[in-house]
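With one protein chain removed, the remaining protein chains of the complex are shown where they sit.
The letters A and B name the chains in turn, as written, and every chain counts its residues from 1.
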Amino acid sequence: MKLSPQDQKLIHNLEPSKFSKEGFLGTDTRSVDEIIADDLRTLRQAGVTKESLVKELRDAYQKAKLAFGAEVAIRENVKAVFRESMGRIPSPFCKDGLFEKGEAVVIDHANNLSLIITSLGINLIEKHDFFQGRGCRFRIDPLVAIKIFRLLPDT
Amino acid sequence: MDHLQNNMGIVMSIILIFTSAAFTDNILLTRFLGMCSCLGVSRKVGTSIGLGLAVIFVTASTAALNFLVYQYILIPLGIGYLRLITFIVIIAAFVQLVEMIVERVSEKLYYALGIFLPLITVNCAILGISLFMLNKPYSFWQAFAFGAGGGFGWFLAITIIGGIREKIKENELPRGLEGPAITLIIIGIMALAFVGFSGMIKI
Partner (left out) sequence: MIPGSILFSIGISVGFLLATGLILAALLIVAEKKILNYGACRIDINEGERRLEVPGGGTLLSTLGENNIFIPSACGGRGSCAYCKVQVTEGGGMVSPVEEPHLGAEERKNQIRLSCQVKVRKDIKIHVPKELLSVRKYRGKLLHKRPLTYDIVELRIELLEPNNIDFVAGQYIQLESEEYNGHDRVMRAYSMSSLPSDKSHVELMIRKVPSGICTTWVFEHLREGQEVTFSGPYGKFHISGTDAEMIFIAGGSGMAPIWGMLRDLKERGIMRKATYFFGALTQKDLFFVDELAKLQQEVSWFRFIPALSNEPAGSDWKGERGLITDVVARYMPDCSKQEAYLCGSPGMIDACIKVLKKGGMTEDRIFYDKFA
């Protein structure tokens, strides 16, 4: 299928590049559209809105960031550590801007789960519904996030 | 007096040919040509319009160009059967040439239309229009109108599809119907509507 120049650029940008060592798709063989559709469906089935998930991610990210690399408790058995790095990374989506590079590593000791939250990762979910491909270090799997943050269905 | 009526007749026939090529014989919806770029690029109205306008320009100009080549070179040489391969080469070269000119002349036009030109170098709708026009005994301007009308019809169809796809983007679809699948269904339903026009104009 022929793709518009914008879509061609997006697909190119999602691959490993000068900015992203592993790319945004990981080992996922699904297309971007399928990844987005599947993850949104997962969220809907869990009854959680994207907005409440984004808010949790952003709060955890900020909390970890302000601790300068020290471990902070997000909730019981859930800890986060911020790893700084210099510079900024551009979003793979066109006209989306630059994002700081630090990452918040969130670990849920009770469930043995972990997530890596970045400012770009939050933006990709918020603006593009894109949680990144399976096997990507920075994928924010909706199910994992829901478990870690104990998100309940919004009423 | 006779002369004037004759002229009126030609103008009328040109208008009729344009309309029929755009509506009753819509190349995308009744012949399903140019599907590949249509499925890929119709995600947004903005890109649909850009690609559609580029197609109008290229179909109109290549129809005229190919008409001249066919009538004044291929037919006299007795090699009309080479039209398919000749048209492909001419269209490809023409698109490349236009891309260069647009890039040089106007940056604005280049960003609006030029970036789509490589996508339609081998678009089958464009080749189709050039070939179908030979089925009727058209004059030069009638062939041009057929090309412009065909391109306009394609533009119209992809713009509408883009609009519908934008509208249903947020809607929940059964797995497996997402993306190209639902687009094909939409095109099918639209085609039913356009087939309703058929027979209204006879040329």
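As a convention for this text, a contact is a pair of C-beta atoms (placed from the backbone, for glycine too) under 8 Å apart; a residue touches a chain by one contact, two chains touch by 3 or more.
The shown structure was predicted, so the numbers you read here are calculated from the model rather than taken from an experiment.
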item: Touch with the omitted chain, as defined above, among B:A93, B:L173 or B:V195; value: B:A93
item: Residue, one of B:V11, B:I75, B:I101 or B:I168, that touches the chain absent here; value: B:I101
item: Positions on chain A contacted by the hidden chain, ascending; value: 13, 16-22, 65-66, 68-71, 82-88, 90, 94-98, 100-103, 137-138
item: Touch residues of chain B, complete complex, unshown partner; value: 73-74, 77-79, 82, 85-86, 89-90, 93, 96-97, 100-101, 103-104, 107-108, 111
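Keep this in mind: only the chains that are shown with their structure count from here on.
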item: Inter-centroid spacing, chain B versus chain A (mean Cα positions, whole Å); value: 42
item: Chain A residues touching chain B - in the complex, by the definition given at the top; value: 1-7, 31, 33-34, 37, 41, 44
item: In the complex, chain B residues that touch chain A; value: 36-37, 39-41, 43-44, 47, 51, 115-116, 119, 172-173, 175, 178-180
